[in-house]
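Shown here: the complex without one of its protein chains, the others still in place.
Our next item is subunit A:
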Amino acid sequence: MTVEFENYPEIKSYAKSVTEPKWFTDIRVKALESQPKLELPNFEKIRYHRWPIQLKEKLKKVSSNAELLDDLPIEDAKHLVVQLGQDTLQKSGLTTFEEQGVVICDWQEALEKHSGLVQKYFMQKAIKFDEDLLTAQHVANLTSGLFIYVPKNTVVKEPLTTYFVQDSTQKNDYVHHVILVVDSNSEFSYLENLMTVGSEKTTANIIVEVIAQADSHIKFASVDRLGANTTTYLNRRGYLERNSKIDWSMGMMNDGNIVGDFDSDLVGDGAHSEVKVVAISTGKQVQGIDTRVTNIGRHTIGHILQHGVILSRSTLTFNGIGHIIKGAKGADAQQESRVLMLSTKAKGDANPILLIDDNDVTAGHAASVGRVNQEQLYYLMSRGLPKKVAERLVIRGFLGPVLAAIPSKVIEEQLKVTIERKLVDGQKDE
């Protein structure tokens, strides 16, 4: 099929302004053309269809005022990439990585210098560009991101930290793409921070593809703090080959409405995914989190553990989907989703969904939505702790099992700080 750029002057002029390779512009156009026959994806009990989640702004190159970062809690990590909107503002401590052959490039640079490598993975394995309307809109409008490639047999000892700051001082869509490929027999540890600066009403569409090749091990952690006026589709997808492992640790500390679509495809035999999610919903926000692990290979292991807390009039939905495909002999799918309610006006939901198409497997689930234990609160308050402090302690105990299971102490500590901050802010509307 030939692609007619002439019909899409916006794409044409944008492509020129950033000099992206032809194959990439082609796939943009295909994604655009596929949209009329695509629909929004459905997630059990997450009603987001009327949100302003679809991308509307025109594809364009914009830059941001670097001073906007000054007031943000950006840690001075040893190995760091900081992006604001479409601009990369900081890359530091990456030499040791580069010496090991690791590629870390922002999106435009990756398309320029590693076009073949990007083409091999971009929307090929973990996700297809025309999977649904949101993925197609993503590809057509993508303007920022990061590409990370870790070559074979490479153990990277220290973690890479990234900050992706959405610039909502301007009314632009934030369309961001991350590819993390860890080649065979390698290890990599990654911490991603999503944030917002500014308070314009905006839409974010973020896709993160994590590709774990045979015998690799990836520790993927994220702390998401997108702003109250940002409506987000956040898709993180793992593709796991033989005997690979991904440890996901995700803290959903956003203030706005968000659909989190977290999937792991255990394609190769013996692949293993551990997904830990903690979420806190406050104010009037809605966070819908759909976590799926699909066991395709034999002896694959998929575990989901998600705990969340809801305050005020907020909503939190946890779907846990364990899908064992026929032929996945010896597969194991386990999940636990729990929601703690602090307010009678908050809405919580924990839906375990097990789809099992093979007999020779093990699977289990636990789910609950409950209130704060009044005896615990009473006990803490009887020692003089104010109610809100007591509540935060009970919450910490509730989130403890997930936090304790996070493989990195540093990330566990960072998450605790973020949780405390989000709770203190959230309790102000109680």
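One rule holds in what follows: a residue touches a chain if its C-beta (ideal position, glycine included) is under 8 Å from a C-beta of that chain, and two chains touch if they have at least 3 such contacts; residues count from 1.
Rule of thumb we're sticking to: contacts and distances are computed from a predicted model.
Hidden from the displayed complex is a chain whose UniProt protein name, among "ABC transporter ATP-binding protein", "Protein-arginine kinase", "Sarcosine oxidase subunit delta" or "Formate hydrogenlyase HycD", is "ABC transporter ATP-binding protein".
Interface note for the absent chain: among A:I127, A:V165, A:V394 or A:L423, the touching residue is A:V394. Residues of subunit A that touch the chain left out of view are 373-376, 378-387, 389-390, 393-394, 396-400.
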